[in-house]
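Shown here: the complex without one of its protein chains, the others still in place.
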Amino acid sequence: MNGPALLEVEGLTVEFETYGGTVKAVRGVDFTVEAGEVMAIVGESGCGKSVTVQSLMGIIPMPPGKITAGSARLNGSELLGLEPRAANAFRGKEIGMIFQDPMTSLNPTMTIGDQIAETLKVHRGIPDQQAFESAIKLLEMTHIPEAKKRAKQYPFEFSGGMLQRAMIAQSLACSPSLLIADEPTTALDVTIQAQILDLLKTLQARDSMAVILITHDLAVVARTAQKVCVMYAGQIIEHGSVDDIFYQSAHPYTLGLKSAMPSNVGDRDKSLNPIPGSPPDLFSPPLGCGYAARCPHAMRICHEENPPFFQDSLSDGHAARCWLQAPNAPVVPELYQSNKIASDGA
Amino acid sequence: MNTTRILTEADFAPAPSKENLEQITRPSLSYWEDAWIRLKKNTRALISLYLIIGLAFFTLVGPWIWTKDPAAQDLDQISQAPALPKTALLVKDFEPSPTPIDINHPSEPSGYPDALDAVTNFTVQGTPTTQSVRLSWAPVNEAGGYSVYRSESAPDGMLGLGLPLASLTSGNIVGFEDRLNLKSQTYYYSIIPTDGFDEFDAVTTLEVSPQQSITVSQALERQLIDGDDRPGQTVQLAFHPLGTDYLGRDMLARLMQGARVSLFIGVVAPLIYVLFGVFYGGFAGYLGGTIDQILMRFADFVVALPFLLFMILFKIAFGIGPGESGVLPMLIALILLLWPATARLVRGQVLRIREQGYIEAARLLGGGPSYLIARHIIPNTMGVILVTLTFAVPSAIFTEAFLSFIGMGVAPPTPSWGSMCNEGVKTMLSHPHELFFPALFISITVLAFNLLGDGLTEALDSKMRSKE
Partner (left out) sequence: MLRYTLGRLLSGIITVWFIATATFLAMHAVPGDPLMNEKATTAEIRENLARKYGLDRPLAEQYVIYLSNMIQGDFGISFTQQNRRVNDIIKDHFPVSAALGILAITFAALGGILWGAITALYRNQLPDIIIMFLVILGISVPSFVFAALGQLLLVNLNQWFGTSILPVAGWGTFSHMLMPSLVLGLGTMALLTRLMRSSMLEVVNEDFIKTAKAKGLSPQRIFFKHQLRNAILPVVTVLGPQIAAITTGGFVVELVFAIPGLGRYFVQAVQQLDYTVIMGTTVFYGAFLVLMVILVDIIYGFIDPRVRLK
């Protein structure tokens, strides 16, 4: 990696004040996104994926939400803690965003065309008529048939898949250098999911735009991403290339996610293995590793101290927060342990 | 690798046990337990609940504690503002006395005077009481008579003299006894000399504050004394903590009796029509199809009737016979007109619940219709019904008050808060308490039920949210 990355996030910490106490939703997250790359963030519901990217956009409700620490730089300029006016200069212009549920994410009382044109009018100062024509072109770009007619329609006249296309058209209106896609296919039918992902990939490649793709669906990750961050209980617990994550899983949680994923290759009769239990209470995060309570390989230290990242000695950019990756940790056969391979080889 | 400590073999020993697995599970609560906990956290709703309990106490137990007859008229204390217990001076019964005349003064003027002097020595004889105020004055030269006026506010010269009490047509009359409806307040008496016909521009004014008093025979009649008391003593008058109305009836006792009428209509009518609406709507929703269509179409028609006009129509259609209070006709009219809203709501709920997966699941497990209704449909509509009922109470109370206010509600002398407001508004300027108290009670009741309804809605929100 040479030169500064497109987006650098360091030590991002987000808390929510609730009646029950303070929820530590994101606990010191670091990652970088290079220009033109697709990075996926995976994890189960409630692990802090959405909060992470929404706090980058400054759209978590504040209060109760609060970014207590960390920085995020887009092309070197800070995104966090900006005045609303300064924040609006990059939202929708430098960073586009699409959401999980296209049915509720568009204003029901405005036409699709007007909503897309609005972004152009606000950021580029383009007059109404021209902005609307650009909106039609954007709809055509996302393969919406009869875009001219469709632009004058309201969200309720669209199907879910069509709406997500319109959302994509809207988020790409100002050709952003980064697109955040927050579970873009979760609310859609499986067949539509594939179409939307293909569309996203095509547009990403055409504009060499960076994408942060949030999902809990590993199949989606395998299809689209180059780099993956696995999140659990408000922290990234493993990151690396797609191949690293899928074929050299270094964290028991990543293994667990993989074995809970249906597969159409290999042994089809193999039953799916759900991970027992549920994520820890983030009102009072555990002292040790967040996954220890559910981990089949939990050791004494796992409950006592949160593990640091152990760098994969064989693959650059692949690291996991797991004590099993410590140099003198015991061997777990199903887990990838670079230190063991390295020592074996030595 | 920079760890914070040196890792030893012991650190890598398997963890002792998995006692921490699923440590976050809370004790499971039923729907109603959960709602009750949330309601208890809502201070406003809780205060409202206490207010409602207080009102129930006021209505049901109040008349046992405050035993004054709400229909009894206390003629000594009419339209009296709220006050501490009052005492009255016991005075002798009225004995007519001859008109005081100065025999040394001519009764008629010698001619037609161009001007007359103002009256001098205008004073009160003895103690002024609410039984009588005796005025006396020195005769004016050449006067052929005197005019006496009484006002509740200070007159401005010849303006605002107030009530003309007497027109005396003899120049040598030197006294006047006022016995006209006196109250214990300040009066301004004015006297103007006349030539027997016309008043002259010379007024003398006297400020008098009569003392509350009662005659011996009146006191005996009202059992305030037992015969031994003598004039000059003070006696305790009947106590009216919230004052009296324009007929001298005790406001507190009337408010309690009025509460019975207002709250009876306010609580019983909603109970009946909500229950009817639940059956009607539940029936329509459960059966579905054509029957549902017909039943709901009829409900739509009833909703479209202009409510207050039909309340009045129904009330006169049922008629009020002599001596009847008119509570029952109003109750029936309310029930006839207001059930469709609940019916619609419950039908919607039932239709929604019928579509839910758990009903399907229960049916597949062999649950019969009665089991489904008792175990699933009723418990899941209870919250909505409860909220409807809570909001129905204030609207029924408002309706009663409104109708009674325009004179179409309960018939006098039966008091209701609304009819008390109707009476009170007529004396609003001089005796505001007669409007204030019943209006206050209506407002507090409506407020309490509204806030409780809000609290219940919030407490039952997890179910309410999916209503639409």
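Which chain is which? They are A and B, in the order written, and residues in each are numbered from 1.
Following the convention adopted for this analysis, a contact is a pair of C-beta atoms (placed from the backbone, for glycine too) under 8 Å apart; a residue touches a chain by one contact, two chains touch by 3 or more.
Here the structure is a predicted model, which means the values were calculated and not measured.
**Q** Of the residues listed, A:32, A:52, A:119 or A:235, which one is in contact with the missing chain?
**A** A:119
**Q** Looking at A:48, A:92 or A:161, which residue reaches the missing chain?
**A** Residue touching the absent chain, from the options given: A:92.
**Q** Going by the contact rule already stated, which one of B:208, B:386 or B:408 would touch the omitted chain in the full complex?
**A** B:408
**Q** Of the residues B:353, B:442 or B:460, I need the one that contacts the missing chain.
**A** The single option touching the absent chain is B:442.
**Q** Applying the definition given at the start, please give the residues of subunit B touching the unseen chain.
**A** Residues of subunit B in touch with the missing chain: 300-301, 304-310, 312-314, 316-319, 394, 398, 401-402, 405-408, 418, 421, 425, 428-429, 435, 439, 442-444, 446-447, 450-451.
**Q** What subunit A residues would touch the chain not displayed?
**A** 54, 57-59, 84-85, 87-93, 96-97, 99, 101, 104-110, 118-119, 122-123, 154, 156-157, 167, 170-171
Simple rule for what comes next: only the chains that are shown with their structure count from here on.
**Q** Measure off the straight-line distance from the CA centroid of subunit A to the CA centroid of subunit B, and report it in whole Å.
**A** 63
**Q** Which residues, counting only subunit A, touch subunit B once they are in their complex?
**A** Within the complex, subunit A touches subunit B at residues 276-278, 280-281, 286, 292-294, 298-305, 308, 310-311, 323, 326-330.
**Q** Considering the complex alone, what residue numbers of subunit B touch subunit A?
**A** Interface residues on the subunit B side: 1-5, 7, 10-16, 18, 20-24.
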